[in-house]
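Only a single protein chain was left out; the remaining protein chains are all shown in position.
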């Protein structure tokens, strides 16, 4: 399922002395886009959190292609690439709209846990959330 | 009472596109120095927190003189300038050791509260902590 | 002159272990709002920078009232309170729209310089910019 990309401009304080956005900030942009995706998917973070579900980051991988500079507008195109009821994975493209270049590709993996980090099987305990993720995934994990 | 200043070098990711440390990071350095002072004072943050005492930031004021650059060593000279048992104030100088220049002067104010932000009178409830702050203050608030 | 406030939501990574936005991030929000104001004022940062004008931060003062939490929408109401052709000052209110509370009041001061930090008199060298700031100021500095 395709969702509208997440968009904003790069802030001044996100740059470093090379006059480009510091590479660590891209990891923060992935999080912004992920939380935006959850909302578009019908599972806003703050609501699933109230239900006792969290989804800690297990891994992140970023590949840097072209810089983003102060004031550049970028979009993060985020896809739910895997989901098996216990865990999920996302693919990202950070696209620099101002320079018309692909700036970064990325990947992250997450699991579903209770707030004290015990694994959760969504299908059994939260079938509604399961359904929404299942419908959104590009690849059902088989 | 004088304490050893807090020292470290400026990190790469703390710089911005002007090739200087971004001014917001100085506010973080003040916090590093404040937590270091609490420890030197005999009231480590994590211990007072376990006793149920927190000290939220009420205000911060920073005056920027000369930049700090990547790799520069700096020290934060931190003084407890006021303390009245319910609240305290700190004065700071951020000194750039590498360039031998005063980089920033600053001031912050704080109160003592429970973790749900109710005011605490240290003298009554935590006389030991009261004593340590009282001994350390340069000006007793009168 | 009144400008539309700057608005966005607080990001997850801007929070700290107290479950509130870390106070240092407010200083970054002031910068976001300031750059937004420059654009609304007709003097976009990147354009004045190309003309050789920068406006370093001389001081910042923040007073914290009520917290902003993850996902809260806030606005920064920014006013040009002083301007004399060489320097300017801004007043800010950070208003938490979600909790309907004033979260922070702030003040910053800046000067106009060349990129190698020599003072600039706008009236003489950049009368167009001077005009725009002059029209926007609430108090003309007298």
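A, B and C are the chain letters, set down in written order, and residue numbers restart from 1 in every chain.
Following the convention adopted for this analysis, a residue touches a chain if its C-beta (ideal position, glycine included) is under 8 Å from a C-beta of that chain, and two chains touch if they have at least 3 such contacts.
Values in this document were obtained by computation on a predicted structure and should not be read as measured data.
Considering the entire complex, write down the shown chains that touch the omitted one.
Result for the missing chain's touching partners among shown chains: A, B, C.
If the missing chain were put back, which residues of chain C would it touch?
Here the touching residues of chain C are 12-13, 15-20, 22, 24, 70.
Identify the residues of chain A touching the omitted chain, counting contacts across the whole complex.
Counting over the whole complex, chain A touches the hidden chain at residues 18, 23-25, 27-28, 31, 54, 56-64.
Suppose we count only contacts with the excluded chain; which residues of chain B make the list?
Where chain B meets the chain not shown: residues 11-13, 28, 31-32, 35, 45-46, 70-71.
Keep in mind that, in the parts below, only the chains that are shown with their structure count from here on.
Most remote chain relative to chain A, going by C-alpha centroids?
Following the centroid criterion, the farthest chain would be B.
If you average the C-alpha positions per chain, which one ends up nearest the average over all of them?
Chain closest to the assembly's C-alpha mean: C.
Distance-wise, how many Å sit between the C-alpha centres of chain B and chain C, to the nearest whole number?
It comes to 25 Å between the two C-alpha centres.
Using mean C-alpha positions as chain centres, tell me how far chain A is from chain C in Å, no decimals.
30
Residues of chain A that touch two or more other chains: which are they?
12-13, 70
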